[in-house]
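Mind having a look at this structure? Questions to follow.
Omission of a single protein chain aside, the complex is shown with its protein chains in their original locations.
The chains carry the letters A and B, assigned in the order they are written, with residues numbered from 1 in each.
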Amino acid sequence: MAAPALILFGVFAIVPLFGVAALSFVHWDGLGAITWAGFDNWTDAASDPVSRNALWLTVKLTVLCVLFQAPVSLLLGVFLAGRQRYRALLATLFFLPLLFSSAAVAITFTALLDPNFGAGSALDLPLLAQNWLGDPQLALYVVVFVIGWCFIPFHTLIYQAGTRQIPRELYEASRMDGAGPVQQFFHITLPMLKYTIVTSTTLMTVGSLTYFDLIFVLTGGGPGNATRVLPLDMYLTGFRSYDMGRASVLALVLVIVGLAVSLGLNRITGASRMESQSEGS
Amino acid sequence: MALQRNEHRPNVVGAAFAWLWLAVIILPIYYIFITSLRPREDYYAENPLSWPANPTLTAYQRVLENDFLRFFANSVVVTAASVAVTLAVSVMAAYVVVRSRDGFGRNLFRVALLGIAIPIQAAIIPVYYLIVQLGLYDTLAALILPSIAFSIPLTLLILTSFLREIPESLFESMRMDGATEWRILLRLVVPLARPALATVGVYQALQVWNGFLFPLVLTQSAETRVLPLSLWSFQGQFGVDVPAVLAAVVLSILPMLAAYILARRQLVSGLTAGFGK
Partner (left out) sequence: MKLGTRRRSLLALGAVAPVAAALGACGNQPGGPSGDGATAWGLTGGAEEAMRASFEAWNEANPDDQITAEYFANDAYKEKIRTAIGSGNAPTLVFGWAGATLADYVANDQVVDVTESTSALTERLLPSVAQVGMVDGKVYAVPNNQSQPVVLYHNNEVLEAAGTQVPTTWSELLAAVEALKGADVIPIALAGQSVWPELMWISYLADRVGGEAAFQRVLDGEAGAWSHPDMLRAAQMITELVDAGAFGDGFASVVADAGADHALVSTGKAGMILQGSWIYPEFLTNAPDLVAGGNLLFSTFPVVEDGAGDPTSIVGNPANYWSITASASEADQGTAADYLSEAVYDEEHIDSLLAIGAVPPVAGLEDRIAQEDDPAFLDFTYAMVRDAAHFELSWDQAIPADQAQELLNNLSRLFLGEITAEEFAEAMDATL
């Protein structure tokens, strides 16, 4: 009964991974003959400043994304867990960005952030009329913000649901002890959301590591190399420079980093819990 | 279940922040909407955030004349087929994981756990050549098959954690009645797992509907173009016609918006039930 799932996953996900591993040891331009390369692609990639920068940018992007998305989603999620009418309305509106494709979001923000014809020129606020996507110092932060715009709604939902599962007796008891809202937040809400935080952060981390679509359409990796993260570097190396061997090395690095992060985060909490459950069943 | 504290002491920080975030969310959406109504020749002349002086639907007309409905239909086919197959094969696999007594189920679960971390980007080059060799290049199947493969791990995990909560006694009593595994799956597991199936189905539908990389690499012609890619190519094709590009954006989210309005509760509770544990 598990066969169809295994076959589909095996053929279109596992087999290609071995293909990537094989390709990382050959020279191939997608057109001519395939020749054996040994570890050439690996040493080349390791010494290439562009790829090293891409790896560093990927780490930076991931950290910034988590630092931006996690507190905002947590705050909004906890707030929206309240039952007032207008909060329900807010929750409805907050959901909207989830409906947009990355391509749609990127196209919108490109137009909106255009220094000459975008919102900055409309509001006549010098603060907003920055060269957002053209300044190498700013572009990465703009990308982090736009990614946040897309995904904070999703994580807000997770936190909202998590908060609603906290028994309200805990709050009542603490109020009897004279705890204020700030204390309650730190002593009850946060500890009780432990697993929610882990789930949400894992998804954020793995998601940011592999971010491609939005950056591809929004900046194409520029200005210069300011937003050329690893997945984009891989794509450009493979499908623009036609260096399939080098691109495969980068792809493998992506897989390894992704696996390491999700294994690491799972080890800390979630999976061990799930696995022990499965062992018990 | 309500958090009483909120009714006694208003959460000022949270409220201020929520309203601020609302502005952040709404501004781009407002911008998309008004710009799509702006006449092409006024785009560079008018204030980008003002209501158009001469609102018009001609941008929508230009988009619809450019095969938009076909891209739309392609997206529907790819999304529906991917989600249906993903759910079918994953619920079968999840059943095996939950019921198996040997190491097989546990290993299957571990593979799925690792599978979540495999980025689509990493596998794209071999997937491309695999699809070419299978003779599927530039067909809708070329999008459906890999989309299913990469949706399986997460779907399997969520369904598995849901199925574990079905009481053992239910399985036992059906087995006593002589039911086959298939019968148990269809009569017991699927009906009970309906909320989880809806959840993960919605989530994967969003993923596939908005997917960009597979269509970018695995298809080429207008016959097989799906919505997100069409937005990108509209951008090249319409050039300075920003209102048309944004009208296409509006049209591309309409079905998701309709689904959201019609089935908001299901969608939201589904999404949160899946990940909120």
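Methods note: a contact is a pair of C-beta atoms (placed from the backbone, for glycine too) under 8 Å apart; a residue touches a chain by one contact, two chains touch by 3 or more.
Predicted model, so just to flag it, every value in this text is computed and none were measured.
Student: Give me the chain B residues in contact with the hidden chain, please.
Tutor: Residues of chain B in contact with the hidden chain: 41, 44-45, 103, 107, 110, 126, 128-130, 132-133, 137-138, 216, 220-222, 232-233, 235-237, 239-240, 242, 245.
Student: Just checking the interface: what residues of chain A touch the absent partner chain?
Tutor: Considering the whole complex, chain A reaches the absent chain at 10, 14-16, 18-19, 22-23, 29-34, 50, 110-111, 113-117, 131-136, 219-220, 222-225, 236-237, 239-243.
One rule holds for everything that comes next: only the chains that are shown with their structure count from here on.
Student: Let me have the rounded angstrom distance from the C-alpha centre of chain A over to the C-alpha centre of chain B, please.
Tutor: 16
Student: Contact residues on chain B for chain A in the complex?
Tutor: 1-6, 9, 11, 13-15, 17-18, 21-22, 24-29, 31-32, 35, 43-44, 47-50, 85, 88-90, 92-93, 95-98, 104-106, 108-111, 113-127, 129-130, 145-146, 148-150, 152-153, 156, 160-161, 164, 181, 185, 206, 209-213, 217, 227-229, 231-232, 235, 242, 245-246, 249, 252-253, 256-257, 260, 264, 268-269, 271-273, 275-277
Student: Flag every residue of chain A that touches chain B in the complex, lowest number first.
Tutor: 1-2, 4-6, 8-9, 11-13, 15-17, 19-20, 23, 72, 75-76, 78-84, 87, 90-105, 107-109, 111-112, 117-119, 121-123, 149, 152-154, 157-158, 160-166, 168, 171-172, 175, 180-181, 184, 195-196, 199-200, 203, 206, 209-210, 212-213, 216-217, 231, 234-235, 238-239, 244, 247-248, 251-252, 254-255, 258-259, 261-263, 266, 271, 274-275, 277-279, 281
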